[in-house]
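Just below is one structure, and these are the notes that go with it.
A single protein chain has been removed from this complex, and every other one stays in its place.
A, B and C label the chains in the order they appear, each numbered from 1.
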Amino acid sequence: MNSTDRPVYVAVCGGGDAADRECELAEAAGSELARAGAILVCGGLGGVMQAAVRGADTEGGITIGLLPGSSRADAAEGLTVALPTGLGEGRNLLVVRSVDVVIAIGGEFGTLSEIALALKVGVPVIGLDTWELAKRGEPVNAFPTAATAEDAVQQALDAARRRRDRD
Amino acid sequence: MNSTDRPVYVAVCGGGDAADRECELAEAAGSELARAGAILVCGGLGGVMQAAVRGADTEGGITIGLLPGSSRADAAEGLTVALPTGLGEGRNLLVVRSVDVVIAIGGEFGTLSEIALALKVGVPVIGLDTWELAKRGEPVNAFPTAATAEDAVQQALDAARRRRDRD
Amino acid sequence: MNSTDRPVYVAVCGGGDAADRECELAEAAGSELARAGAILVCGGLGGVMQAAVRGADTEGGITIGLLPGSSRADAAEGLTVALPTGLGEGRNLLVVRSVDVVIAIGGEFGTLSEIALALKVGVPVIGLDTWELAKRGEPVNAFPTAATAEDAVQQALDAARRRRDRD
Partner (left out) sequence: MNSTDRPVYVAVCGGGDAADRECELAEAAGSELARAGAILVCGGLGGVMQAAVRGADTEGGITIGLLPGSSRADAAEGLTVALPTGLGEGRNLLVVRSVDVVIAIGGEFGTLSEIALALKVGVPVIGLDTWELAKRGEPVNAFPTAATAEDAVQQALDAARRRRDRD
């Protein structure tokens, strides 16, 4: 696959049970990613994942759900492709590994694990109203943050492009 | 996702380094699956995998490659979606878990592992010129076989439909 | 760890629900491995796994069970170390990857997957009354077989030693 014309893969990570504001951010990010021609990867369940898929679906984007269980029964509505992994929380690493960049929106410990795994394996992360890190009382700015969904998508696409140019 | 209108997911498994005859079977199976509206999942590399993707791509079908490594660099040409898993041979179980039915074409030990894992987790297998099993000199007919690619695809779609009706 | 004085790791694979004869072979193999100072790795459940652990335990050997689920509740009795993996059948690859050599005794599709994965990743396999392979009606002798538990252990230790010398 020629690296210059292949699509960018972006994960949208966040809680399966999420606040309205987080879901609105996710839906807007999903729409924006679809308009940019990006392939959206997510954990395939509810909350932020479902909202991102809904946003992308409205704009005709391709969406992939990597499900933790062994059945497609719980998959978010509107996914282009729903893949049961049977890996439980192990699918979090899979979501991270399969993309060029991660957008983390709000979220609980699962999302924190995706942020940490992405940083560990060298996949860029853009934060949107999500976890903040510190050590001994001092903030650790491990990844850039965005103020809006549009800003997050723009930063994500830029990071993916920089990563591709480097490879 | 409503189970009656969602697409059928079919894995085509086989060697990354395969004989011409096996690649011809895989290409024909890929085309037939695309015409039937099935989503084709494979290990995303060369040989049988590349041939199946080529066949499906010609007919406008959706194809998913679950790659063993951490990069999209080795992905088969023409894949709709190429997902690096970083799981090594662990991606074989993922291929099996993510589909409704497996078509095994020729193949070496990797394909044998996919046949065995599918039978273990209850995903139907259709064999096409592939491994045969025995115990103490007696054949064990663990899965049905097909004589042609068209026959294999028909048996696979039937098995997927029976499985869905049962669920 | 110095490769010359570290212990040999041997997996004993077989059915969780196994015939008496298979369990007797497994128990004898477990005892023999313990006497040779090998560390026994298995899937940590019943049948052949429990029998191998019992045999090793009698001789004071170290035994490791890699469990498919997320709890130690189903672990075989007498295991030195019981590790829940939460990987389901994914733990089969883990069993194979973690050892120097595999002894396969009888078994069903899970054992067949372990044989296939071992052969795929280059871990030697010794068969004891287990699966036989063929293609187009011709036997494929993919791994050596043994006639007794003692013979299987001897062949396994030899294969592990040859592998170590090569590394």
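A few remarks follow.
We take it that contacts are C-beta pairs under 8 Å (C-beta built on N, C-alpha and C of every residue); 3 or more make two chains touch, one makes a residue touch a chain.
All values reported here derive from a predicted model rather than from experimental measurement.
Within the whole complex, the absent chain has one touching residue among B:G30, B:G44, B:G90 or B:G110, and that is B:G90.
Of the listed positions C:C13, C:A29, C:I62 or C:L133, the one in contact with the omitted chain in the full complex is C:I62.
Along chain C, the points of touch with the absent chain fall at residues 1, 3, 6, 9, 39, 41, 62, 64, 70-73, 75, 77, 79-87, 93-94, 97-98, 121, 167. Touching residues on chain A toward the chain that is not drawn are 88-90, 92-93, 108-110, 112-113, 115-117, 119-121, 129-137, 142.
Against the chain not displayed here, chain B makes contact via residues 70, 86-90.
By our rule, only the chains that are shown with their structure count from here on.
On a Cα centroid basis, the chain most remote from chain A in this structure is C. Nearest to the overall CA centre, using the mean of each chain's CA atoms, is chain B. We define each chain's centre as the mean of its Cα atoms; on that basis chain B and chain C are separated by 29 Å.
Centre to centre, using the average C-alpha position, chain A and chain C are separated by 40 Å.
For chain A, the set of residues that touch two or more other chains comprises 70, 86-87.
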